[in-house]
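Here you go, one structure.
The other protein chains are all here in position, but one chain of the complex has been omitted.
For clarity, chains are labelled A, B and C in written order, and residue numbers in each chain start from 1.
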Amino acid sequence: MSHTDELYLGKTSYQVLGKRPVRHDGADKVTGKAVYAADVQLPNMAHGKIVRSPHAHARIKSIDVSEAVKIPGVFAVVTAADFPNLESRSEVMGEGGSVNLAHMAANCLAMGKVLYKGHPVAAVAAANVHLAEEAAAKIKVEYEVLPSVTWVLDAMKDDAPLLHEDLRTDSMGKKGDRPTNVALHLQFEKGNIAEGFQQADIVVEREFRTASVHQGYIEPHATVALWNEDNRLKIWASTQGAFNCRQQVAQLLQIPVSQCLVVPCEIGGGFGGKIAVYLEPVAALLSRKCGRPVKLVMQRNEVFEATGPTPGSFLRVKLGATKHGKLTAGEAWLAYDCGAFPGGVIAPGCMCVFSCYELPNARVDGFDVLDNKPKTQAYRAPGATQAAFACEQVIDELAEALGIDPLEFRLKNAASEGTRRVDGPVYPRVGLVECLHAAKNSDHWKSPLSGANRGRGIAAGFWFNIGLASSCSGSVHGDGIVTLVEGSTDIGGTRTSIAMQLAETLGIGAADVLPQVGDTDSVGFTFLTGGSRTTFATGLAAYKLGLDLQAQMQERAATIWECEPAAVEVKNGVYSRNGQSLTFKELAGKISELGLDPVVGRASVSPEGSTNAFGVHIADVEVDPETGKVTVLRYTAIQDAGKAVHPSYVEGQMQGGAVQGIGWALNEEYFFDRKDQMRNASFLDYRMPTCLDVPMIETIIVEVPNPSHPFGVRGVGETPIVAPPATIANAIHKATGVRMTVLPISPPALWKALSEKS
Amino acid sequence: MSNFDYAAPTSLAQATALLEGAHGTARVLAGGTDLIVQLREHLRDADLVVNIKKIPELMELSYGSQLGLRLGASVPCYRIYEHAEILVAYPALADAARIVGGWQIQSRASVGGNLCNSSPAADTIPALIALGAQCVIAGPQGLREVPAESFCTAPGRNVLHKGEILATIVFAPPVPFSGSAYERFIPRNEMDIAVAGAGSWVKLSADGTTIEQARIGLAAVAPTPLFAAEASQWLAGKSATDKTFERAGEFARKAASPISDMRGTAEFRRHLAGVLTRRTLAKAVERARG
Amino acid sequence: MPVVFIPTPLRDITAGTAEVAVEGSTVRAVVDALEQRYPGIKTRLCRGDSLAPGLQVSIDHVMTTRGLRATVRPDSEVHFLPVIGGGKGVRCSGTQPLIE
Partner (left out) sequence: MSKKVHVTTSVNHEPVEFLCEPRQSLLEVLRDTLRLTGAKEGCNNGNCGACTVIFSGVPVNSCLVLAVEAEGATVETVEGLADHGHLHPIQKCFLEGAALQCGVCTPGFLVAAKALLDHNPDPTEHDIRFGLANNLCRCTGYDKIVKAVQAAARELQSLAK
C-alpha cells in the first residue's frame, strides 16, 4: 500500500461508503432494456444448436453430418476436428494456475470419447433455432457405450471405469504408477495429531456425503460470435470475466488474444459457473465456417446436464477436545469429484475444513476424483460448504457431548489474528470472534424457541478473498461528472460499489460517477468476477484512480491559481489555496472553460494478500415427523464485511447465499439413474427454493476493517453459502435428535431416518 | 419443436371434425402447459394442434345449487378457486385447482387438460374422483359419459378415441352435511409435481358423528389416479373419528402400488398415501360439519 | 534466515522435516538453496523457471502473484500452497504472451 492509503485505513465516517444509493444500471434492469447475451441480435445472424451425448460414457465410433448439411438453411456444422491440434501445448502456465487446453477443448466438443450425458459432440448453425434443432437431430453419431461411474468413492475403486487411461495421481509433482481416476492427492499437516488426540478427553468422528448441486443461475449460457472478414473475432458473452473468456477462446483457437474482442453483456447470475467457456469457441468456429454471426443459447436441461455442478463429496472428519472444551486435534479425509476432467475444488475444501478454529494439531488429506459428470466448476466458496457441513456438525456433537453451549464452544476455539491455519499461513486481523459475539447478542439467539419438533442450529463459515489484477480508467467532464470504465463484469451491483469507492476518494457523490463495464478493447486486464474479489480489488483500483484524478485536478487548480500543486489543499472534494476555493465540480467547469488539459486518469492493481471473510448463521426449523419435511421458521446471517460499501447489496449477498445454502441443505441434488443419466434436469424437479419456501433472511453486518484495503473492505459474496447446510442440519438434530450426515436432507431421507430412530 | 398446423375452431362440431379428419397426429390444445412442453421436448408429436379455447361451451363454468357444476374442459384453474360458491360446494376441487403449478400456470391450465394429460400424479383428478365427477366426451357419434375414475387408462393414456374431445366435467349438486378436501405432498411448498396426493369426500349423518358415504381418490401411487374403493366402502357407517381416518389410511396404503423415481421412493409414497388420506378425511369431515 | 514450510507431500524428501531455514532474498534463491540441501525438491515445486502449475507462494502469510520473483526478507516465512479462489478453474495472467 502507498503511504496515502493510511489516510483512510480505520476511518469510521465516510461521505459515500455505507450509504444506499440506487444502482447506476437500475433503470435499464427494471425496464427490460438491459442487454443480456441472448438479447443480442445482429443482421444476418445464424442460430446454432449443440448435438450432445445421450450416454454417460462412450467411445465415439463415427459422426455422420451428411444428412444435416443437405437441409436448406443449414449453414455450417463443426466437430472437435475443427479445433486446432492442441496436444502440442497442453499446459498453459499462468500466475497461480494452469489449465489443460486439450481438456478444455474436449469439454467444448468431445474428442474420441464422451465422458458425461450431455457432452457436446457437434454443433450446427442454421437460419433459425428450430431449423438448427432439426439439423442437429439429423447428425448421426455411432457410439460404443462404456461402463460409467458417478459416485466419488466408486470412482476411486481399483476396478472403476477409467475416464482418462493416461491419468496418474499427482502428489505435488510425484506421479502415481498406475492408471486411475484420482487426479490429485493433497496433504496438509500441522503439529502432531497423535499427541493431539491423546490430550483429548473426547473424540468424535463422523462420515458425510453430499450430492452434486448446480449454481442454478436463471440465465442459461448464451453467446454470439462474429468472425469478421478482417479476421477479427468479436464475442458477446455471458461471462464472469471478459478477459478470462478472451484468453480461453484465443488459446483454444490458437489466435493472439488481441485478435479476439470479448464484450461482456449483462450477466444473469454466475456463482462461479460462468468462468469456463462452453459455447464461445464453438460459436466462433461456426461463424468462421459460415461467415455470419452465430448465436448459441443453452436450454435449461443443457445447463444442468453439461455445465458446472459443484462436486459430490465424501468426507470423514475427526475432532478431539478436552473436557474444558478446548480443541486438541483434528483429522479430515476429503474426496471431491471433479467430473469429466481433472482440476476440481478439493484444494480450497482442504484449506477450509478447519479454517474457523484454533487447532494445534491437524491433518487433512484431499483427493480430486474424476467421474462421469460434467466438469465441476466453482460454486460460491467452492469446496467450503461441503467441508463446513462436516466439520460444523462434528463441532456441534462435541459441544453437546461436553454439555457446552454450541456458540460458547465455538467462541472458545474460534480462529483469530495469529491463528496458524492447517495449510500453514497465519491469520491477520479477522472477524470470526466478533461475528460470534454478534450472534450471541442477536434478537434471534436471545429469543426462546418453543414448540414440538422445533430446533435451533448454528454454524460458522469461512472463505478467502483473492486479489489478482484489476484495471480502470476515468475522465472528468466539464460538469464535474466522472466517467468510470472498469473491467469487472457486474453480476450483483458491483458497478455501484466500485463507483462509490471512487466517489469517496474524490469527495463527490455516488451519482456523480457514471460507471460502465468495459470490453476487452476498452479497459486494462481485469481478472474475473469471482473469489469475492471485485469490490475488494477493483474497488482498490477505483481508489487509486481517484488519487490519480485528484492529483491532476490539484495540478490544474495550481495552474489556475498560478502556484505549485503542493500549495493547493484538497479536502472532501474542495480544492483551496489561501482563501480562494473551488468545489470539484466548479474546478472541473473551470478546466474545460479555460481549455486546460482534460483530466483523464487510470489505475491498475494486483493486490497481494487474499484476505478472509467469516460468517455465522442461525436457523430455527420445524420438522413434520410424518413426512420428513423441514420448514425454516427463522433465519439470521451474520458476516464480517470489513467495511460494507453498499449495505443493501452486502445484505443481498448474505440473503442470497443463505437461501442457496438452504436449497443445498434440503432439496437440491443431481439425481442419477442406473445408467448415470440425470433424471431431474429441470427447474421443476431440481427444486431450487421459491419465495414460498423461505422466511425473511435477517442480516447482521459486522465490520472489522481489512488491513490490506484502504477502506477496510472485505469481499462478501461467497462466505454466505458456507454455513447454511450445517446450520440446518444442526437445527434438525436439535428438533429431532437425528444427525443427518447426507445432503440433501430431503423429506424421504429424513422421514426414513426418523422412522429408523423410533 | 417440429412444426405443425394450427386450428382454432369455434364449435365442438368443427373441432371433432378437424380431429377426425386429421392426417397424422392431432393434439388438442387447452391450457397448453403440458402439451407445449411435451412437443418441445419431443415427448409427444403433432401434425395438427387444435386450440379449443374458442369453443364457448368448453369455456363455460356454470353452477346452481340444484343443477350442480358444469365445468367446460378449457376453463383455466384460476376461475375455479375465484368462484365463491365452488369454494363452498366443491372445496376439494378448489384445493386442487389452487396448487396446479403457480399462478402463471393456473391462468392457462384447465382441469380438463389435467384429465386428458392423464398423468398418474395429476392434482385435480383425485378431487374429481372423490367428488364423483362425470366426464362428458363429444365425438363424431355424439356424446358419451365416463366417470372420472375410469377416464385414465395408463400413464399419459385415456379413454378418448380419435376424433373425441373431453367437453365438460359435470358435478352433482352438493348434498347436505357433505364436505371434501384435497392435499398432496411436495418437497417445496409450490411448483412441484405431487409425490403423492389424496382427495376425500364424505357425507355425514345429520348429527355429524357418522360417515354415511365416502369417496377417496389417490394420486401418484399407481399407473393412473386411483379410486380407493375398499377404503371408501369401509368408511360407510363408521364414526367420524381420528381412529377411523387412521384405519382408512391403512386401506389407502394397501391400495397403493407406487414406483420409485426422482420424486420419491415407493416406500415413502405408500406411507404418504396413508397420511394424506387421513389428513384429507379429517379436513373433509370438518368442512362437512361447517 | 527465511524459514520455508515444507509442504507435507514433500516431506518424503526432507526426511519428515517440516520447517527449513535457508539463505535467499527471492523465492527463486530460496528454492535453489533448498535444492542444494534436498536434491529433487525443486522439480516438485517448479516447472521450468516458474512455479509448478496449480501452486502459489505465500510470504509472511500474504499470497504473492510474483511467483519465483517474489522477494523474501531474512525473517520471512515462506509457504507453497495450492491455488484457491472462486475463480478456480481457469487462472491466467493477461500480461503473458500466449503465442510464442
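In the analysis below, a contact is a pair of C-beta atoms (placed from the backbone, for glycine too) under 8 Å apart; a residue touches a chain by one contact, two chains touch by 3 or more.
These figures come from a predicted structure and were not determined experimentally.
A.B. asks: Considering all chains of the complex, which shown ones does the missing chain contact?
C.D. replies: The undisplayed chain, in the complete complex, is in contact with A, B.
A.B. asks: Of the residues listed, A:Q199, A:Q299 or A:T631, which one is in contact with the missing chain?
C.D. replies: Answering carefully, the residue with contact to the hidden chain is A:Q299.
A.B. asks: Write down which of A:D170, A:E189 or A:E219 is the residue touching the left-out chain.
C.D. replies: Candidates A:D170, A:E189 or A:E219; residue touching the omitted chain: A:E219.
A.B. asks: Tell me which of A:G191, A:G241 or A:G268 is the one touching the absent chain.
C.D. replies: Only one of A:G191, A:G241 or A:G268 touches the chain omitted from view, namely A:G268.
A.B. asks: I need the residue numbers on chain A that touch the omitted chain, in ascending order.
C.D. replies: Answer for chain A: residues 20, 22-23, 25-27, 29-36, 38-39, 41, 73, 127, 130-131, 215-220, 266-271, 297, 299-300, 491-493, 646, 648-649, 651-652, 655-660, 682-684, 688-692, 694, 696-697 touch the chain left out.
A.B. asks: In the whole complex, what residues of chain B lie against the chain that is missing from view?
C.D. replies: Where chain B meets the chain not shown: residues 1-6, 8, 29, 32-33, 36-37, 39-41, 49, 51, 53, 76, 78, 101-105, 107-108, 189-191.
The rule is simple: only the chains that are shown with their structure count from here on.
A.B. asks: With chains as vertices joined when they touch, what's the shape: line, ring, star, complete or other?
C.D. replies: Graph shape, chains as nodes and touching pairs as edges: a line.
A.B. asks: Using mean C-alpha positions as chain centres, tell me how far chain A is from chain C in Å, no decimals.
C.D. replies: 26
A.B. asks: Indicate the whole-number Å distance between the mean C-alpha point of chain B and the mean C-alpha point of chain C.
C.D. replies: Chain centres of chain B and chain C, defined by C-alpha means, are spaced 68 Å apart.
A.B. asks: Between chain A and chain B, what distance separates the C-alpha centroids? Give it in angstrom.
C.D. replies: 44
A.B. asks: Quick check: what residues of chain C touch more than one other chain, meaning two or more?
C.D. replies: none
A.B. asks: Mind pulling up the chain A residues that touch chain C in the complex?
C.D. replies: Answer in residue numbers: 91-99, 104, 171-174, 185-189, 240-241, 243-244, 247-248, 250-251, 254-257, 272, 275-276, 308, 343, 345, 347-348, 351, 377-378, 380-382, 423-428, 463-464, 466-469, 525, 527-528, 530-533, 606, 608-610, 708, 717-718.
A.B. asks: What residues of chain C sit close enough to touch chain A in their complex?
C.D. replies: 5, 7-10, 12, 18, 43-45, 47-48, 50, 52-54, 56, 58, 61-65, 67, 77, 79, 81-96, 98-99
A.B. asks: If you look only at chain A, which of its residues touch chain B in the complex?
C.D. replies: Going by the criterion above, the answer is residues 130, 133-134, 626-627, 629, 666-667, 671, 679-680, 684-685, 687, 689-690, 692-693, 746-748, 751-752.
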